[in-house]
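Excluded from the complex is one protein chain; the other protein chains are retained at their positions.
Labels for the chains are A, B and C, by order of writing; each one numbers its residues from 1.
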Amino acid sequence: MTVAVEESPVKKSYKWVGTRPVRHDGLEKVNGKARFAADMTKPRMIHGHVLRSPLAHAKILSVDTTEAESMPGVKAVVTAADFPPPSKNEGFPHRSSNLIAREKVRYEGQVVAAVAATTRRQAKAAAAKIAVKYEELPHVLTVDEAMADGAPLLHENLITKGLDTTPKQASNIAKRDYFEQGDLEAGFAEADVVYEHEFTTKVVHQGYIEPHACVADTSKDGRSEIWCSSQGHFMVRSATAEMLGWETSQLKVIPAEIGGGFGGKTTIYLEPLAVKLSQKANRPVKIVMRREDVFKATGPTPGTKIRVKIGARKDGTLTAGKAWLAYESGAFPGSWGMLGGWCVFAPYDIPNVQIESFEVVVNKPVNIAYRAPSAPMAAFATETVIDQIAREIKMDPIELRLLNAVEEGDYNHSSMVGTFQRIGLKETLEAIRDHPNYKIPLGPNQGRGVATGFWFNIAQSSSATVNLTENGRAVVVTGSPDIGGSRVSMALMAAEELGIDVKFIQPVVGDTEAVGFTDVTEGSRTTFATGMAVVRACRELVTQLRERAAIMWDCSVEDVEWVDGKAHHSGNKESPLSLAEITAKAKKTGGPLNATGSLEAKGQGPAFSTQICDLEVDPETGKATILRYTTAQDAGTAIHPSYVEGQMQGGVAQGIGWALNEEYIHDKKGVMQNPGFLDYRIPVASDLPMIETVIVEVPNPKHPYGVRGVGEVGIVPPIPAIANAIHDATGLRLRDLPMSPVRVLEGLNQQNGVG
Amino acid sequence: MNRTHVTCMINDDETEFLCDNDESLLDALRDEVGLTGAKEGCGTGDCGACSIILNGQLICACLAFAPEANGGTIETVEGMADGDRLHPLQTSFLEEASLQCGVCTPGFLMAAKALLENNPDPTETEVRYAIAGNLCRCTGYDKIVRAVLGAAAQMRKNPIEGARP
Amino acid sequence: MVNVFLGSNLQRFTHGVEEVEVNASSVKSLIAELDRRYPGIADALDPKFALAINGEVIANPGYEKISDGSEVRFLAPMQGG
Partner (left out) sequence: MRYVRPGTVDEAVSLLNSEPESCVFAGATDLVPQMQGGRPEPKLMIDLKGIPRLVKVSYSNGQLVVGAATPVSIVKVDDNLKAAFPGLSESSGLIGSDQIQNRASLGGNLCTASPGADTIPSLMVNSARVVIASSGGTRTIPVSDVVTGPGSVSLKSNEFVVEFILDAPPKRTADAYLRFIPRTEMDIAVVGAAARLTLDDADCCTEALVAIGAAAPTVVRAPVAENALRGNPINDETLAEVMAAASAVCSPISDKRGTKEYRRQVAGVLAKRVVLQAAKRAKEKGGAV
């Protein structure tokens, strides 16, 4: 009996789903055998080095590679001239334009040329001999600078989209999005309390520990094999093909283990350079980024400026909300402001709303997704103002949120989703309200802050192939790189479907020629969408298994039921046949058993997270120390609870780093001053407490196991939770990131009338 | 080319390799010896992904020059298990789900091993400070700290057998 | 009838009207009808546009059926981490 994948689940207990087995790829990762991108070597392999712009903004007058080509060990040099020009209609994320600078460099670190030589040292020495003549141009680094009248332009033809009248002049504003509902003025007039504040955030990086790396091996027949670390090797294939002007069939991309991505590896940086160098040199070419390159030239998340105004009645009802958001997008247009606008009021049912957002190009690396992209900055603004309202009307901040929280059936225009389906915001708020950590007494200089966060989650295309082995095991091949335990989640769902022990399932990430097209591992989609593909393939296999049992029993397939991993004869005329007994006879019943599930998934469920931060501020140095942290997140269903907790904890830790210390620091020339882990300060183990997790499970009715996706939303609440906790501890409202000791002490000094 | 010949013990194997004098020990292990368990996350000693034990001392292999290893003893993650028997830290990392992407894991295992050899009964705070030179961006450290504490307890209870199948 | 919500980028075709009622039973017929009423709007759609139909986001809409009374929103393409 096949059950439609889309059937609504009832929350129930499963045999495998919800258990915590050791991940299948774990052993290789604790004994050093797992192969990450930089771990690959090939016979005759040579090494690439990328020459990058030292300037934030300049015209390229000439690139002379003559001397470099004659340097010892050099096998190939590539410049922009080796690649077709970007398509005129090239849209976000402008990979072809970004990947190698043509007429202009638009940020420090942009690629200008690349060299391949026998050794890395030779390649580096040769790259230094490429003579590039620049004409330096004035640059802009922030939305304020970029939006100012007369600002230097990054793109001479960039006309703002989305304005009521199309401007005639180019500017650095790529797009404006606007949304309104209700009567804003009436809404604010109805309010007893109205607060409006401006917030700024800095550029921060995903900070994955593994730098980008790849090996490309281009053969004489015009095909190339690429071994690399990415969040989606099918994306690498199509993006590299586009950049090279090749057919996708000319490229095979083999996914290495990926050492973290968080959105940062949803695009490419090196692969076309390596393919081209390999083609020219007729040798495999490896390129590994240095950490400095990762910071300077791969996509961080935007710096922003956001104004939010919210009105509420004394009873806590929100009456109106207005948001103005400007998001940097780096050197080429993005759609980060739009996403921020969609998220800014999403958790709340506010009748009168106006949201205006802007995408602004600046002379910094092109922004790319970072865990719930754009949402944390928007939440910083909204959740801080909500906290202020709660204090003003003397209402518990969780109760205020519960009063206004969206739930199933609520018509929420601003999130752009429209009517919410079954969601778990209220459940996360209740979980926090009822948590013992919400009531722990605080000492002097200590404060508690709460905040909530929303993220859409996305679905997209996934494929899975499940092969049964002759001794009754299953190999589950998917196209989704495993960043944080997705293999074991796939295996758990397959175990549940097939009724065999999860350890008898081998989950594999297949290359671009071993499995069907699969979109990038992003948007918290893998357990949701790729999981659906696995379930679909398994259900097809169960049908096949029933057919084989029917052949073995010489009965009608209708008389065979599949229960708990075994075929049962409906009349109990035969003893049940296990999966292994059927696969053992596969040759006699029609051949190997395998099935494929492919789909463009729909119905991804929005995710919510509510968090409590307790911290202590040293009033003399301004340093905030996190004492306790508690996070409640709606996972839908936790397939492997340990890895769900891991995602929740990881999101919180990144949010804490963002809130307190992380930022890109540029000098006046637009040169990044802290492109390393010494001064780009991500949290270390001693900075953090244990992070308590509460997994809320409001099953997503659109997934066979109720999965919602858990990767991203955890990073949304920490910034405002920390800001609110600092206020609780000190009375200080901080609205600019990072809330570093310097900034806290400045605030305290002002409060105390010092300095 | 004028390369230096280095002889050392790596994970109990007498090993010889050729290297450049300014090559880092990390590059030599990865490129000359073929042990890619230690990873380069930063190349400046700030992330700990290349942690190894040289002559009994936990170091970042990216900050040592390869010729320094001559005559020395090196332990890397590849030598942590005793044949098929995993080190209790490895087992504990697996059971506690202490790795997500896994790229920092070899470094954490080496740092934790060095810690437990000096301090078999560390507090949570001691664990956190001992692994502060190792960056993990995925886990928020919670499950890593739990795994180290768990392995320490296991090793105190069972110091001789230690590793389990 | 289907209730269609248009973002600010598309409202220049509808002279600022955000919500329009359209008689359509599929994405295809919906876009055709919109374009008939507001010439040029089909070409103005982002080639990678997404849809939310009754609160369910469809990243790559094409030939979906739309039941009567549905609420449809046009979205720009989305990214995730």
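One rule holds for everything that comes next: contacts are C-beta pairs under 8 Å (C-beta built on N, C-alpha and C of every residue); 3 or more make two chains touch, one makes a residue touch a chain.
For clarity, every value in this text was computed on a predicted model and none was experimentally measured.
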For the full complex, contacts between the hidden chain and the displayed ones involve A, B
Of B:M9, B:A132 or B:A153, the residue touching the omitted chain is B:A132
Residue in contact with the excluded chain [from A:A638, A:V684, A:V713 or A:L732]: A:V684
Tell me which stretches of subunit A touch the chain missing from the display. 290, 620-623, 660-661, 665, 673-674, 676-679, 681, 683-684, 686-687, 740-742, 745-746, 749, 755
In subunit B, positions touching the absent partner: 4, 20-22, 24, 43-46, 48, 51, 57-60, 62-65, 67-68, 111, 114-115, 129-130, 132-134
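Quick note on the criterion: only the chains that are shown with their structure count from here on.
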In graph terms, with chains as vertices and touches as edges, which category applies: line, ring, star, complete, or other? line
For this structure, which two chains have more C-beta pairs in contact than any other pair? A-B
List the centre-to-centre spacing of subunit A and subunit C in whole Å, with centres computed as mean CA coordinates. 26
Separation of subunit B from subunit C, taking each centre as the mean of its C-alpha atoms, in whole Å: 55
Residues in subunit C with touches to at least two other chains are numbered none
Shared-interface residues of subunit B (touching two or more other chains) are none
Contact set on subunit A toward subunit C in their complex: 91-92, 161-162, 164, 175-180, 206, 261-263, 266, 335, 338-339, 368-373, 413, 416-421, 455-461, 522-525, 600, 602-604, 702, 711-712
Touching subunit B in the complex: which residues of subunit A? 20, 22-23, 25-27, 29-36, 38-39, 41, 121, 206-211, 257-262, 288, 290-291, 483-485, 640, 642-643, 645-647, 649-654, 676-678, 682-686, 688, 690-691
Subunit A touches which residues of subunit B in the complex? 20, 30-31, 34-44, 46-47, 49, 76-78, 80-81, 86, 90, 93-97, 99-106, 109, 124-125, 127-129, 131-146
